[in-house]
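Missing here: one protein chain of the complex. Every other protein chain is in place.
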Amino acid sequence: MNTLGNNYRITSFGESHGRCVGVVVDGCPAGLPITGEFIQKELDRRKPGQNAVSTSRREEDQVEILSGLYKGYTTGAPICMLVWNRDRDSSGYETRRWTPRPGHADYTARIRYGGYNDYRGGGRFSGRLTAGYVMAGAVAKRLLTHTLGVEVLAHTSQVGEMKSPKVSVEEIRKHAESNPVRCGDPETAARMEKAIKSVSQKGDSLGGVVECVALNVPAGLGQPLFDTLEGDIAKALFAIPAVKAVEFGLGTVLSSMKGSEANDPFTMQNGVIRTMSNNFGGILGGLSNGMSITCRVSFKPTPSIGLEQYTVDIQKMEETSIRVDGRHDPCIVPRAVPVVEAMIAVVLTDHALQAGVIGQVLGDIK
Amino acid sequence: MNTLGNNYRITSFGESHGRCVGVVVDGCPAGLPITGEFIQKELDRRKPGQNAVSTSRREEDQVEILSGLYKGYTTGAPICMLVWNRDRDSSGYETRRWTPRPGHADYTARIRYGGYNDYRGGGRFSGRLTAGYVMAGAVAKRLLTHTLGVEVLAHTSQVGEMKSPKVSVEEIRKHAESNPVRCGDPETAARMEKAIKSVSQKGDSLGGVVECVALNVPAGLGQPLFDTLEGDIAKALFAIPAVKAVEFGLGTVLSSMKGSEANDPFTMQNGVIRTMSNNFGGILGGLSNGMSITCRVSFKPTPSIGLEQYTVDIQKMEETSIRVDGRHDPCIVPRAVPVVEAMIAVVLTDHALQAGVIGQVLGDIK
Amino acid sequence: MNTLGNNYRITSFGESHGRCVGVVVDGCPAGLPITGEFIQKELDRRKPGQNAVSTSRREEDQVEILSGLYKGYTTGAPICMLVWNRDRDSSGYETRRWTPRPGHADYTARIRYGGYNDYRGGGRFSGRLTAGYVMAGAVAKRLLTHTLGVEVLAHTSQVGEMKSPKVSVEEIRKHAESNPVRCGDPETAARMEKAIKSVSQKGDSLGGVVECVALNVPAGLGQPLFDTLEGDIAKALFAIPAVKAVEFGLGTVLSSMKGSEANDPFTMQNGVIRTMSNNFGGILGGLSNGMSITCRVSFKPTPSIGLEQYTVDIQKMEETSIRVDGRHDPCIVPRAVPVVEAMIAVVLTDHALQAGVIGQVLGDIK
Partner (left out) sequence: MNTLGNNYRITSFGESHGRCVGVVVDGCPAGLPITGEFIQKELDRRKPGQNAVSTSRREEDQVEILSGLYKGYTTGAPICMLVWNRDRDSSGYETRRWTPRPGHADYTARIRYGGYNDYRGGGRFSGRLTAGYVMAGAVAKRLLTHTLGVEVLAHTSQVGEMKSPKVSVEEIRKHAESNPVRCGDPETAARMEKAIKSVSQKGDSLGGVVECVALNVPAGLGQPLFDTLEGDIAKALFAIPAVKAVEFGLGTVLSSMKGSEANDPFTMQNGVIRTMSNNFGGILGGLSNGMSITCRVSFKPTPSIGLEQYTVDIQKMEETSIRVDGRHDPCIVPRAVPVVEAMIAVVLTDHALQAGVIGQVLGDIK
């Protein structure tokens, strides 16, 4: 329902236009040094209203930590964190109540909850809920870095038809946070930004792709069959609104390849077993193999567009049309970058705790 | 770990070269009429050794139902089913024990289980485990059809570089089971078969894609955010060995589109709310919208190939090479078709039970 | 960890001397009319500082509802509720940090969390956490009453050696909330109150028993073996600090009886199947049988006492002694009455949702 994970478990609450958006993190071991500033830094990356390619809704999104920390360390108790909703503009939602927006959950939510759902701003289905993911992900990132040296890093590799060339981890580190679209290639970034502004002016929107890489993941995380790393990461990524495809390693491209081309041969590298290539994205049989974990996440274009669209009036049960004015990101992908990182960090933490590799490290601290 | 699902819950057990492969299905309501023959029919579709494009391992794969049925009906008790392993040939695995096969889980399993895992035939990581999925999926399919009229249907849409044109549901129904590659388009099927035989002769292998559609799924199944239909279906599909990408609706293609092109407008059709197109694969906000649910599943090429590949000797910690002789499917995709169907049926059943829509129908029977 | 239940799921957060104590309720169906006042009424029953037999800590314990309600109805989204901690007096806890209080979790928490736990006021192990249970239980009670007419009712049947005679449901309804010890028998209540004041003056404390009955529970809730009503209720009750025994029906007394004495014979009553006696507390084979569900919950005496007790200094690893001054209930049982009711309501709701009986009723409303 609204809880994800087994050993590192996050419970989401809140609505887009309710009082707040929050998360309860359960399972974080005691003794992890962490500050509100660290969590805020991640939240700021996701914050709306940052630049010309994002929504004009302005939210401070200041993290409030309600429980689970004491004297600068995690205590082993659940960590409840939230951001208050301040800049709510629910006008328009009442009038649009009976005309579901195409591409949104308005219609399906109505069926599911018999009309009792909070429909303002998409309610529980809003992208704003991902603020909770980012807070939970910040704790996960801190834990992963502190104990295992794992780093989770994403960038925008595609916006509409603009695709970034293959970029290195160094390029992502250097460039992704320096341009408003969060692309690892500055030249493509400029073109992406222009494309977003262009469709935005026409009242339209764009989709895109986030590429993510997790470095220094120890070999052996994951489980065969049902709780594979791929399966758990994919489930967590599909929790991000607008995600419609998840690929690992070369992903869909592998379908066209031969075994002799696709297989990553093993080799020795400074006394350590590695693979020569990493077509399978660091995962074999659902378990990490010690290489970088790589995946691609495809986002559909923002469904809210200013252009006229067909829809139905569900009260009168007749056809009508709608224009979705309001404050929306013309392309959600740049702001989704920290969210993708967060969800992958959450899943890796869950599996690292399950495998017992974190306990061994943090245990020494106690 | 080895249990999947909440309301319809399947627990897998067994190994490729152990005594059997089985599954325990929990949560199936009492009162569903079902026979061993029905389950067997699904199992037969997955059975190895059926034709020239599949492995030469021969297994009867006769379902044994150990519990949960009485007088031809489900009883509400867990249903334990298994197939015995008979045609085991574990020769080769002892000698290959220290040289992990590229693309397989040999290395990661060793790390995870400290060398205690049953490595014969891939052990717990083998595709043979999917026999359990198919048995669990058969019960799910029976329940879905009997109560909701839901039909889950898949076919091979790509093998290597051979891609099927878009085919209708009718074409899948008519053709997919009539050719050894299970493609809905007979002409492509012939080319796919040829391609598989060709790489097989060279000791190589091919990947491919399975497309799946679920018909008559009622609107409102699924949950926002963490337990979306997409997330749960994806997690279940990544439980199938060799799957590396999962897409819904137009999937990755949506990333290149504009909102005005991608959005599925609502319309009235015979008094029912439908969408004009189905680019989002029947899912909005993680919930079914009453349209067909469509997805694409990408498989990497079978990692077992007869050609020489680099690997390491993990005892000596030095580089070496390997040829993986033995009995393997040169392309696993055709046999994966019923497995994909099974996993999607399992997830839809889980969500239908959660939403309470099955209980209402089956309840009348009691 | 900190989440309980499957279909009606509660996640607890907060600490005794942290910022707040809260709960997230997940799985409550949409469309239930509920107000903050209703929840507050239950909270007020648990509130500290109500009378001479309770702690002198004063907390307003005003419920704050952060999510999940809209226009007076549940929305189907998680309901986050909390009370702020205001009257925190953490003095004493710093000095007592190294001398674990006998009967408390100070020592075990230290081992578990390596000293990083928030030890002030018992932190995460404090009885104050049950404020969250009561809020979650209030929603559960509202749902049970509204849809099934289920009523959950408890009273103090024993304090120290003072035992109440057997009282009827009517007597509990009439008297339990009218005396500070919440006993269904006013005469015993007076003696209990006196006994508590007497030990309190001596710096000592008392244990006791809460008896609970759930009326109008439909037959057929629960599951055989692992998820029995007894098992789930017991697990939920042991979540209340100081509970050391849980009994159903005649409980421990049944051990001394013969089958012919203990068995509840079936009979017809106004066309309905009932049992003549209810020695088994309304549960057969882990499932409700349509009779009242009855159970007894034994509490140990409050471990915080003003008398000198032996303990150890865990820094110096040497023996010492301690007096636990501070604000504590000399007998926790009266304030535990609404908590016991809450937890039983939570479990019954979970099982009623699982069995599908609530959905059918509330579904009509939509």
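Letters A, B and C mark the chains as written, and numbering starts fresh at 1 in each.
The rule we apply is simple: a contact is a pair of C-beta atoms (placed from the backbone, for glycine too) under 8 Å apart; a residue touches a chain by one contact, two chains touch by 3 or more.
Bear in mind the structure is a predicted one, so any value in this text is a computation, not a measurement.
Engineer: Which displayed chains make contact with the chain that has been left out?
Structural biologist: The omitted chain makes contact with A, B, C across the full complex.
Engineer: Return the single residue from C:31, C:78, C:184 or C:303 that touches the missing chain.
Structural biologist: Of all options in C:31, C:78, C:184 or C:303, contact with the hidden chain holds for C:303.
Engineer: What residue numbers in subunit A mark contact with the hidden partner chain?
Structural biologist: The list for subunit A reads 6, 77, 224, 356, 359-360, 363.
Engineer: Residues of subunit B in contact with the chain that isn't shown?
Structural biologist: On the subunit B side, contact with the omitted chain comes from 1-3, 9, 11-15, 18-20, 22, 24, 26-27, 30-31, 66-68, 70, 73-80, 82, 112-118, 123-124, 363, 365-366.
Engineer: Can you list where subunit C touches the absent chain?
Structural biologist: With respect to the unshown chain, the touching residues of subunit C are 1-4, 12, 100, 102-105, 107-109, 111-112, 122, 124-125, 129, 158, 160-161, 199, 204-209, 219-220, 222-228, 230-232, 234-239, 241, 243-252, 254-268, 271, 273, 275-276, 280-281, 284-290, 296, 298-305, 307, 309-312, 314, 317-319, 355.
The rule is simple: only the chains that are shown with their structure count from here on.
Engineer: Just list the two chains that share the greatest number of C-beta contact pairs.
Structural biologist: Counting C-beta pairs in contact for each chain pair, the top pair is A-B.
Engineer: Could you grab the centroid distance between subunit A and subunit C? Build each centroid from C-alpha atoms only and quote it in angstrom.
Structural biologist: 38
Engineer: Quick check: how many Å separate the C-alpha centres of subunit B and subunit C?
Structural biologist: It comes to 46 Å between the two C-alpha centres.
Engineer: Which residues does subunit A have that touch at least 2 chains other than itself?
Structural biologist: Residue numbers touching two or more other chains: 1-3, 12, 112, 124.
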